[in-house]
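Encoded as structure tokens, here's the structure I'll be asking about.
Apart from one protein chain that is not included, each protein chain of the complex appears where it belongs.
A, B and C label the chains in the order they appear, each numbered from 1.
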Amino acid sequence: MDLNYTPDEEAFRRQVRNWLDENIPDSGLRGVDRNADRDKSTLEKMKAWQRRVHQAGYLALSWPKAYGGQAMDPVRQSIANEEMVRTRAPALIGAMGISMVGPTLIAWGDDEQKARYLPKILAAEEIWCQGYSEPGSGSDLASLRTRAEIEGDEFVVNGQKVWTSNAHFADMMFCLVRTDPDAPKHRGISYILIDMKSPGITVKPLVQMTGDRGFNEVFFDNVHVPRRNLVGKLNEGWMVANATLFHERNMLGSTTTTQMLFNRLKALAAGTMRSGRPLSEDPVFRQRLADLEIRVEAMKYHMLRQLTDSIRGRNPGLGAWVNKLVGTELNHDLATAAMEAMGDYALLARDDGHALDRGFWPYEWMFTLGLVIGGGTSHIQKNIIAERGLKLPKSR
Amino acid sequence: MDLNYTPDEEAFRRQVRNWLDENIPDSGLRGVDRNADRDKSTLEKMKAWQRRVHQAGYLALSWPKAYGGQAMDPVRQSIANEEMVRTRAPALIGAMGISMVGPTLIAWGDDEQKARYLPKILAAEEIWCQGYSEPGSGSDLASLRTRAEIEGDEFVVNGQKVWTSNAHFADMMFCLVRTDPDAPKHRGISYILIDMKSPGITVKPLVQMTGDRGFNEVFFDNVHVPRRNLVGKLNEGWMVANATLFHERNMLGSTTTTQMLFNRLKALAAGTMRSGRPLSEDPVFRQRLADLEIRVEAMKYHMLRQLTDSIRGRNPGLGAWVNKLVGTELNHDLATAAMEAMGDYALLARDDGHALDRGFWPYEWMFTLGLVIGGGTSHIQKNIIAERGLKLPKSR
Amino acid sequence: MDFGLTEEQEQLRESARHFLAGECPAAKMREIAADAAGFSPELERKIAQLGWPGLIVPEQFGGAGLGMLDMAVLLEECGYAAMPGPFLFSAAIAAYALAAGGGEELKTRWLRPLAAGAAAGALAMVEANDGLAPSDFATAARTAPSGAVINGVKMFVPYAQSASFFVVAARTGAGGREAGLFVVPADAPGVKVRPLKALDLTRRFAIVEFDGVLAPPESQLQGAADLYERVLGAGAIAIAADSIGGAQRVLDMAVEYAKVREQFGKPIGSFQAIKHAAAEIVADLEPARALTWYAAYAFDALPREAARAVAMAKARACDVYSRAADKAVLMHGGIGFTWDHDIHFWFKRSRMNESLFGAPPFHRERVAALGGY
Partner (left out) sequence: MDFGLTEEQEQLRESARHFLAGECPAAKMREIAADAAGFSPELERKIAQLGWPGLIVPEQFGGAGLGMLDMAVLLEECGYAAMPGPFLFSAAIAAYALAAGGGEELKTRWLRPLAAGAAAGALAMVEANDGLAPSDFATAARTAPSGAVINGVKMFVPYAQSASFFVVAARTGAGGREAGLFVVPADAPGVKVRPLKALDLTRRFAIVEFDGVLAPPESQLQGAADLYERVLGAGAIAIAADSIGGAQRVLDMAVEYAKVREQFGKPIGSFQAIKHAAAEIVADLEPARALTWYAAYAFDALPREAARAVAMAKARACDVYSRAADKAVLMHGGIGFTWDHDIHFWFKRSRMNESLFGAPPFHRERVAALGGY
């Protein structure tokens, strides 16, 4: 064990940080890292930001060089990610493409697909959205019913997707569709790429409990998709998608955000007076803060352990299965503690001028609960840990 | 709502309390209210105590007068129970007979059975034990496999029971046996009464994690039981037993014990110094104590509400389903808090001379966990609340 | 010994639930929540016809003369419906304050119209420092020739925008160490209301400035030394009752959903995780309801137990509501996170209830102090 970074790595961190300090735009973009409404002008600014990151060599850190990535080792990837979060760099609008479609295409796509899509992902010329969840299949993703029938050289897609982030401005969707309704449910699914401008697609925004848009319903009415947009083999989409799901889990696993949340909570407690002294001096709230900090730190080292496993090329084992469950619940607990710290100020909506900490927490409190739910609720996560991790027998 | 007792009821309470103060024996019996080893002399003292309670008219409070009971209204029953717990009166050695078999026989037994068994239950001449759980059927009681085959005028019983409290000194067992192995599992069960002195019965004590005996395994090897010992109809034992199970739930529901536990915990905290002041003045432990007291009080009024329903002859509804779950977990939480309050003194076994509070808590801490498990673990209780109370669909 | 509702209380409860199901279903609640005023004049009128605003107002001032338990039974139903509007604050708290401490004239002027639904009172208690102790107030009532002059700024005043009068807590006495309560008409010179944006859309709050507001002697509430505490207690009970009703509602919504929503070819209610979450809500809720009834009863009938009972009920009911709302949202999965589903109104209301009139840790410390430990 050695928690020091090499001089080279430290130099890399300084280099990333300096670049970010000098290049993060002055616009209101900073900190836009949660799903939210994105108007045209914001969208253009975000695309420009991604292109700048790409030109500087900080995009697609894990992709091979051959496809325009940086082929960085996991330590440098994590350093760069940490610095982006720490400096509150604007979110990458093409994150879904970079983290999910890109790696999938690199692993499963044919040469034509790679050549056609990868460069545009990097250049933020095509923004991607994910077509997985359906109204009838949330937890039970494999029960999806959106049909794709083969007609000549085309799939004809009919059905509905839901919880589709960014669908209202995305150019492309990677989508799971049922291509064999008679096969067992995991074996009749294919992974296809759909142009969002295709006739027959309707996108309807879903408003979140926060009042923001960000998710959508997407309806398919006889949408024609070329057969060359199939990734992997026909009816083997479940396998193709599982690789991507693993990437999603890792995306959710970063603890830098969690650490920043804790620091912000600690500052809130220090600045909030309760019965004549800062709340951070109240023995009861101190216990709460300390317990949260301990859990945050535990998660930090838990992730470092996995990073090390990844450097060593080892399977992280059971540990990796808990990241989503622990990480999202911890974030929600941090936000809930902040809501309690605020006393009556928690009554205020985030856009009230008297809201504490510029209205950060009410939104965060709700959004973090959304993250507990999205991508497999905690109930589902526990099933996964028990069944895949501990090999307990399936219930179904 | 009126939380006052009538002058008559107050007088009754004083009368019970006075009687108890004057009659509780000086022997070490007081407070023996948990399953434990009982040697012959203790047993005789406990039987004598029950007979004295009976003679004074405080036994079998809910039984009709015709069968030797007191036919008391629910308020008086609860007053008498409260006083027995409050004065730490010795446990009633025949409780299983009085609370479970007696009511079952009164409801389902024939005249001969009533005449034969009820008087001896009251007089502590026959002590009963319960033959329900089996090694293969804990939660899933109805899957029991102890067979009773009919041969002429007799049942011939083969099989094994487990968790049988008091079997090592009981005279009789009320027992669930399978009389029709081909029927659906709830429909092939009968409720029979077995003389524990019958040839072929072997009782093997089970030692608890506390180090005490109290539970047993009971083995049946061609045990002959007269057919007249069948209660209710053949193969309808599940229905007969369910009435008794309901009585068991009510037995577990008293909150007087819980209140006494809290008071004892509060006294412990007041008498334990931590960093130069009583633990009861530590703001963090005060939160814990207050939270526990609030839950204790809530449970107290919850039970009073059910008492009122019972006086009014109304179904207590959903509320009654939570008694076992909430009550047992609360008791265990109280004992756990006490263990934490004791600091390093929690290291001591109950019979060490330096143990705090005369070694009360380590035993209680374990025993209360046993109660969370016994009579349907909390998992099972939650299933019951959900399925029977909320009508959610069965999983099986 | 009778720990149950009377037949009249049972009727009140049933008729209230029936009325609110018809007149304030979720769709109506959402409509009112979307309106700037945050209440429906039409609904307020119908409520007034039922006599709700006067429930605890003495009969001589046009009320029904009932007690806090009756009010708690009613508020449980209002919480079940997440009924928007000033009702809880005016009819349970301001009405109590006036009835308990107002002189004849003050009662005639404000309590009678309040009972008739023609006036609503709002509480102006906490300030920017968010403390509930009188020593936390900067607002002071300075003695003047014609009564008192009130100066100060109150925060989080519920439904100040539509209130007819305020019950204002201000320092009085030598050195300003006591908490006096004054009834100030909303249109008194020097009163200025600035709306706040609330997270819970079924409620409205505002900042109220009192800038040299003249309060004649008869506008000060009189009565026991603990009147201020009692008024806070009425608030705590009201919020506890609302929380019990709200917790029941999120449970009912989740259970209903679990019966119809299918995953893996079965209703999700057949999965143990969903069952257990629902069962845990029930196990929390049922005893908390009994505790809340007890506190409301004790508030009127058992003066020595009341303060402690109220603190217990407020702490527990709010803990239970928040936990139930979190679980119920989770049981709904993604749909529970959408604006279109109703549950977020209760989810946010549970959060707000926790803060109002002292959060659970504050009340637990009170329980400890009043319990002598």
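Following the convention adopted for this analysis, a contact is a pair of C-beta atoms (placed from the backbone, for glycine too) under 8 Å apart; a residue touches a chain by one contact, two chains touch by 3 or more.
Nothing here was measured: the structure is a model prediction, and the numbers come from that model.
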Full-complex touch with the removed chain, picking from A:Ile24, A:Ala123, A:Val207 or A:Val322, is A:Val322
Could you tell me which of B:Ala107, B:Ala183 or B:Met273 touches the chain that is not displayed?
-> B:Met273
Residue numbers in chain C that touch the chain omitted from display | 271-273, 276
Positions on chain A where the hidden chain makes contact | 1-6, 9, 75, 266, 269-270, 280-281, 283, 286-287, 289-291, 293-295, 297-299, 301-302, 304-305, 307-309, 311-312, 318-319, 321-322, 325-326, 379, 381-383, 385-387, 389-395
Those residues of chain B which, in the complete complex, touch the missing chain = 133, 136-140, 143, 162-163, 206-209, 211, 215, 273-276, 284-285, 339-340, 342-352, 354, 362, 365-366, 369-370, 372-374, 377-379, 382-383, 395-396
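As a working rule, only the chains that are shown with their structure count from here on.
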Distance between the centres, which are taken as Cα means, of chain C and chain A, whole angstrom | 40
Distance between the centres, which are taken as Cα means, of chain B and chain A, whole angstrom = 53
Please set out, as single numbers or ranges, the residues of chain C touching at least two other chains.
-> 271, 274, 361
Could you say which residues in chain B touch two or more other chains, in rising order?
-> 283, 287
